[in-house]
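Every protein chain but one is kept in place in this view of the complex.
Now for chain A:
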Amino acid sequence: MKNLPAYIVLLPLCSALLSLALSKIHKHLGRDVVFGALVGSLVLSVVQLVRVIQNGPIHYIFGGYKIPYGIEFSVDTINAVIVIMVCMLGVLSCMFAFNFDKNGDALQVGGAYTMHALLVLGMVGMTMTGDVFNLYVFLEITSLTAYCLIAMGGSRGIVSAFRYLLVGTVAATFYLLGVGILYSVTGTLNMSDMAACLKQGNNDSAMLMAMMFLISAFGIKMALFPFHGWQPSAYTHAHTGARPLIAGAMGKIPAYAMFRYLYCIYGKDFKYFRYVLLIIGVISVCGMIYGSVRAMAQKDIRKVLAYSSVAQIGYISLGFAIGSPLALAGAFLHMLGHAFMKGGLFFAAGAISWKYGTFDLNDFGRIYKRMPFTAGLLTVGALSMIGIPPTVGFFSKWYLACGAAQTHEYVYIFVLVLSSLLNAVYFFKVIEKVFVQADKNRKPLHPEGKGVTEAPITIMIPVVTCILMILLLGVFNVKVIDILLISLKGVAL
């Protein structure tokens, strides 16, 4: 098991290649292979976390080439946890997608799962890599597969995908520019090596320049305000089966990459570090408010959730901007929590649309009568978004606020309060629709049959798992925080 980090990436890669070929033989063979591979990755990533906790960080070098020339995967407790999150959402959303692949020929169906596996692979690779150029490669894999999956969502999906493609290409270019500047200064592409070189030299202005490019690049990729323009339509019109994965996990990985640049490569010795943090803080705050305000006006639940993502990603970058250990831990807790919240809410919305074929909030009136479980789970997810205890949303907010109090940035506490209240406005609007307002004449697409009262089991398992994760992460947050703090202690402010 010396090659553990490599297997986690290779399993989905192999399954992606096989999926297309196998789906020629039988329509569903490809998806089974992908599902199996993702489950395998999930198991391995859990094993990996256990090992990292026991034996300290893993530095895996591909092909035995020496650092700084070879490619390195460096896994500490933080990205080990994030990899688990990505794999888990990958598995769940793959299972969820089973219900939405009835149309299309074998190649399309198999291709969708290929893209699915590649997307997971790209995100996992981006998280684990210790090489800035390798990160670019995985970033592109993630982006390209995401373009495909969004374009598969029908005619509006193609337009959204094209828009994302244009913006995403700009982001990739910015990233390359940033990396180019850093490479010209340090002459290395390995992250830890680069960090060491940057500490020695006196290149503050070049580093600042590079940082601005990197913030823009990651800002676009994680849909941070004001770089979020592509995101709402992309989330809304993406392929239904892939939407929870795209919305739940995709924004978090660039955020983690940004954290790495900020705290692992640049570090607190960087001369303009405070100013960079302030900039990130200000745009996070604007995003938290802007996203929520826009979300209030939406009638389509996908749009509500998409704009709420703009706001929620602000929580994560706000944690980076505060920078104390608790705030960083809170940001990562929110990263995990929000992945399951957003994933869970999209799964639940998917369940409703599977049954009634609608995403319009006005058609959701008293849907709890027909789908009590889905409605209950949707409510828990929404409460977590608002930050009502004992869900994870409350605890990540708690750590962020405590972190802000540690560094005496009390303004951020009140921003968190305001943002929670704005979240409450539109999530209680959803809850009100689901439980209170009069029902319209909905015609079920899939009438209740034998054994299926709400939605098929392959939809309900993802929903239930996500909601359980929200509650478990909330109640046992200290365990997660402890794991995160092992690696955070060294880098935080």
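Following the convention adopted for this analysis, contacts are C-beta pairs under 8 Å (C-beta built on N, C-alpha and C of every residue); 3 or more make two chains touch, one makes a residue touch a chain; residues count from 1.
Everything that follows uses one rule, which is that contacts and distances are computed from a predicted model.
Chosen from "Cytochrome c nitrite reductase Fe-S protein", "Trk system potassium uptake protein TrkA", "ABC transporter permease" or "Monovalent cation/H+ antiporter subunit D family protein", the protein name that UniProt gives for the omitted chain reads "Monovalent cation/H+ antiporter subunit D family protein". For the chain left out of this panel, the touching residue among A:21, A:297 or A:421 is A:421.
One of A:28, A:163 or A:366 touches the chain omitted from the figure, and that residue is A:366. By the touch criterion stated above, the residues of chain A touching the omitted chain are 326, 329, 366, 372, 376, 383, 386, 388-390, 394-395, 397-399, 401-402, 404-406, 410, 413-414, 416-417, 420-421, 424, 428, 432, 435-438, 475-478, 481-482.
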